[in-house]
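Here the complex is missing one protein chain, while the rest keep their positions.
Labels for the chains are A, B and C, by order of writing; each one numbers its residues from 1.
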Amino acid sequence: MRRKRETTSRFSSDTRPSCEEYLALADRNEMAITHLFEIHRNEDYLTGSRELANLCGAGIWHGKNFNFAYGNPVKEGEIFLIGTLELGVIETPGHTEESILIVLKDREVSDKPYMVFCGDALLAGDIGRTDFYGQERKAEMAGKIHDSIVKKILALGEGVIVCPAHGAGSLCGGDIADHSFTTAGYERATNPLLALAREEFIARRVTESPYYPPYFRTMEVLNANGPQLLDRIPRPGPLSIPEVVALRKSGCQIVDIRSPTSFAAGHIPHSLSIWRDGLPSFMGWFLDYNEPIVVVDDFNCGLKDVFCHFTRLGYDNLRGYLGGGFPSWSKAAQETDSFATCTAQELKERQEKETVFVLDVRDIKNRRSVGHIPRSHHRYIGELTEHLDEIPRDLPVITYCDGGYKGSLAAGILHANRYRSVTNMLGGMTSWKNTGFWIER
Amino acid sequence: MRRKRETTSRFSSDTRPSCEEYLALADRNEMAITHLFEIHRNEDYLTGSRELANLCGAGIWHGKNFNFAYGNPVKEGEIFLIGTLELGVIETPGHTEESILIVLKDREVSDKPYMVFCGDALLAGDIGRTDFYGQERKAEMAGKIHDSIVKKILALGEGVIVCPAHGAGSLCGGDIADHSFTTAGYERATNPLLALAREEFIARRVTESPYYPPYFRTMEVLNANGPQLLDRIPRPGPLSIPEVVALRKSGCQIVDIRSPTSFAAGHIPHSLSIWRDGLPSFMGWFLDYNEPIVVVDDFNCGLKDVFCHFTRLGYDNLRGYLGGGFPSWSKAAQETDSFATCTAQELKERQEKETVFVLDVRDIKNRRSVGHIPRSHHRYIGELTEHLDEIPRDLPVITYCDGGYKGSLAAGILHANRYRSVTNMLGGMTSWKNTGFWIER
Amino acid sequence: MRRKRETTSRFSSDTRPSCEEYLALADRNEMAITHLFEIHRNEDYLTGSRELANLCGAGIWHGKNFNFAYGNPVKEGEIFLIGTLELGVIETPGHTEESILIVLKDREVSDKPYMVFCGDALLAGDIGRTDFYGQERKAEMAGKIHDSIVKKILALGEGVIVCPAHGAGSLCGGDIADHSFTTAGYERATNPLLALAREEFIARRVTESPYYPPYFRTMEVLNANGPQLLDRIPRPGPLSIPEVVALRKSGCQIVDIRSPTSFAAGHIPHSLSIWRDGLPSFMGWFLDYNEPIVVVDDFNCGLKDVFCHFTRLGYDNLRGYLGGGFPSWSKAAQETDSFATCTAQELKERQEKETVFVLDVRDIKNRRSVGHIPRSHHRYIGELTEHLDEIPRDLPVITYCDGGYKGSLAAGILHANRYRSVTNMLGGMTSWKNTGFWIER
Partner (left out) sequence: MRRKRETTSRFSSDTRPSCEEYLALADRNEMAITHLFEIHRNEDYLTGSRELANLCGAGIWHGKNFNFAYGNPVKEGEIFLIGTLELGVIETPGHTEESILIVLKDREVSDKPYMVFCGDALLAGDIGRTDFYGQERKAEMAGKIHDSIVKKILALGEGVIVCPAHGAGSLCGGDIADHSFTTAGYERATNPLLALAREEFIARRVTESPYYPPYFRTMEVLNANGPQLLDRIPRPGPLSIPEVVALRKSGCQIVDIRSPTSFAAGHIPHSLSIWRDGLPSFMGWFLDYNEPIVVVDDFNCGLKDVFCHFTRLGYDNLRGYLGGGFPSWSKAAQETDSFATCTAQELKERQEKETVFVLDVRDIKNRRSVGHIPRSHHRYIGELTEHLDEIPRDLPVITYCDGGYKGSLAAGILHANRYRSVTNMLGGMTSWKNTGFWIER
């Protein structure tokens, strides 16, 4: 039900910049899209509401407690009638100050609420982040979101269907079925955070510090102003070897979307190993918004979805992809880098035989909940570049993560920074666990 | 929410014979389809489970109280574990004796039920038919379905999501979003039939006699045996004028899927006016399973969906469609029939000026709930052919229905049966109501 | 081979405003679109080159003998090398002064020409129009195109593949297979206009006056300046009855894309009967570029392609389509018009019994080559509105055309202009011919 895909972002889609799907859905049902509600200001991707509004003439509404440069403010109690459907606004501060939710009733049937679109307040099995206003307001915002959920959402009755803004899944692939929904009754019975008393919940939230990628700030500003209108999802074309060579000379960012095995055995020097499913979560930590970006794949398969990730995060500096894929780089006899990989078994053997620096780059929460490889050090992948001084240059370094992907990104960063012996452990902590080796906690 | 499309069938999709969508959905999510549960034996279309099982190697299960010629029986309490998901079987006789429902739990989260797939027992705002075993068992089956719903579905808790087998909508077009879902709590609060006490409900059901199209019996037999495997949705091609002329000579059924206006102004003699959205509901009343079928449209637009309706109802005798559409028939100077149309205003004027026989061909339930045009007679469209003796041949006949479509079908039948003056009122009862004319009840 | 679709335009696609297909084709082949050549300035639709250039960063080139406001001029002898492919420019004035053609060689294979893209000079079985510069220059331009073809295209050798800019077929539907191609040898042997000596050809051209729709002038101006960039094909949504009623009050153009039968039996007063396939050829004769446009269909099927026709001809005033189609207009009990239809047989009977004015609205070339119904009068459909004074108001009028479509448009125009008795003959001249009735020439 609540599928957890380790390799994808936990930040998912509210309104997608690629609006074609919404329009196609409306077309198939001979319906017009007339109202767009922004449940809150987003920080994790570019909202598509202004784009969609532009395409279909719909109006945009959002909570009154933030000064958006576009759209219309709404406040508690406002009602929108669409045929026999009633959409009611409820203010639910917590995740952000201006968060709202929309309660749907079908008046033809009853005046009971049927469904609630509750943004980032109540999620399936979770509750939205409350740390965006800094440490000093963490307790306040946690209290607010708790009140919003208990007094406003759960109060709608056990049988109301709850549609949170975030599912488990893909960002841009357009698989609506992936969006989870739940009910107030099911969450009351099963959501572990709802089992905490208000003060317990606040206390826990005060001590937590979720990672905050640098691009969040960019997204907030762009979304507050209404993101730039896109003609359409940009169509970066294939780049020839000479074009890529020239771009590297004048300065560009190479994003290598291949697997950890393919990256380790050969890659363009200084490229970033951000595998395709990891793009939405990690590109925002590493990519600059100005220097041109070039994508490298093996077979240039399914790139449309890949490009979409860049659009969603506001990167309009994606120049293209390497035509013919990485093999064409080899054929052109261009300079190539590589580093070693190892299995869990091999890592253990090396630990027993020599002094190695084992680097865990997972989210600290995973390190704590799952445990870690004995004698491994920790630094979250998103923060690695700023903390290279923690990593010794005189020891072989072996990186690992949850499943082997972030380890590849880390190994690539170290290798590009001239660490002399870098190895990525394939399969990550999952592999270690499956060998049955001892796990330190 | 509960969209009611007057012109489409109330019988909708459980498992579609066109299995491509299910397979594509599984592919997109890198999942295998391994279990198919038939909630009950269907009577309103060909079930696709055997076809799908054949394509993906899944097993089929259905309730033990019917002797299916394929698949495996299940009984109360059986559990299927798929990863952390638990699917539990509950027997819920009523709609049919062998009806079951499937309760879904996500054990990773909780042992509370999350969702229930409840077939034709509890529907959104309605309760499944209970008349399939004849008048003498109506009370018994109504009692059984009431017990199944109250004691087994509602007992799962208010917050459980209820997925009925029937939504409001299209049969084959593949718009999953059209499928309605609801919750036990919402139904308890709003479903009018659940507001009745057990005995009241039974008493009402005993007096009701929903229409029973002749093809239901065919579907039941085919579904009991497991419908014939289809290579794929048949691809009837265009037929030339000479081919259609030859088919007419040797005997064929012409199904004209155009609008009431287009049909009235010109059609191939003896064709049946079953507009494209009306096919799933009405083809089964009129079409024989042996004589070849030819489809006629104006522009041959979107025929793939049209053909799909024939497949779903087990018609493998669809020979093709008229190439070039009806206009090519005109160009070929072939024999053409036509009849008149009128507006609500014109009908009223004619009633005032002359003696006309106004024929209402709607479902009797609609006639009763909405009311009817004064001095109109009633005979349901599905039963018209068998009751032509009720329609006088010495008076002009004006047909009407809900929106003008079934009236066209009726007018065509009368015209083909040599009624000398036939007129279809465009817009049907809806138009009459909108003129503000008096409605008789 | 040279399919002639009576009901569609002879003006077909050079560069489509909907550029998605070109981009998708390039994507599938991992190619970049880098060069766009405009073979000549278009007058029959909006060119998409500037739109496509904007999307993929390609350059645009066109003949030097016209002052385009965008792109780059090229002249005789210029060569573009793309890998081993050589594209050479040859100037071929005639259709327009700045017309060019592109000769393709594959230097890896040979320096012989492989293919020639020859715009509107040599067409399959025809030669491009030469009347755009007025009567006084007809002889000059005819001579120029003859020289261009004989001295420049045929001179490339019999085996060169000839790709003309115009095929027989659809404009926007994206069916590349519809584009015809031929060879210099096949045209030399079979093209009837190439069988004429230079002076014979000029003499014939001087006497010809092909129709010149009013929107040609608009297209020329827009194309000279580089048409406005479109965000994408506009997505007109469904309009409710009240919205259409309001638009009619404030002034709008209703385009009814249904069949002649459907239109005759009922339509919104003052709507134009331009069936879907007739849009590219006839909308430009009748539709104003400022007043809002509303589309009416029966089932709102395949509207995306319909909307595309409006975009291609530069109409950005398409407001939407009637939700629910014409039947919803009937249901709403709104004012409706209708007129009669007849068959060829019935027309003949009426001619024998009474005085009727039979109006032929075909292209005068078809009237001459095919012949006409005895005692019929002629006025081309595109010119009808300006010549209503030729049509008597005191006689019943029966319209006809090639296949029944343009006759519907004509009948609708007459009916809207308060002609008291209007009838459209279904099936047109084709039907008359197929009855075996006498044809006058």
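We adopt the following convention: a residue touches a chain if its C-beta (ideal position, glycine included) is under 8 Å from a C-beta of that chain, and two chains touch if they have at least 3 such contacts.
Keep in mind the model is a prediction, meaning the values are calculated, not measured.
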| item | value |
| --- | --- |
| Omitted-chain contact residue, chosen from C:H35, C:R137 or C:R188 | C:R188 |
| Hidden-chain contact residue, picked from the options B:I33, B:V150 or B:L194 | B:I33 |
| Touching residues on chain C - with respect to the absent chain | 1-2, 25, 28-29, 85, 104, 106, 108-110, 112, 114, 125, 157-161, 173, 175-178, 181-190 |
| For chain A, the residues touching the chain missing from this view | 258-266, 275-277, 298-299, 301-302, 325-327, 329-333, 336, 338, 341, 343-345, 403-405, 426-428, 430-432, 434-435 |
| Missing-chain contacts mapped onto chain B | 23, 26-27, 30-33, 54-57, 229, 231-232, 235, 237-238, 300, 303-304, 320, 323-324 |
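Note that in this section only the chains that are shown with their structure count from here on.
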| item | value |
| --- | --- |
| Chain-level touch network, classified as line, ring, star, complete or other | complete |
| Equivalent interface positions on chain B and chain C, same or different at half | same |
| Separation of mean Cα positions, chain C and chain B [Å, integer] | 42 |
| Centre-to-centre distance between chain C and chain A (centres being mean Cα positions), rounded to whole Å | 49 |
| Multi-chain contact sites of chain B, meaning residues that touch two or more partners | none |
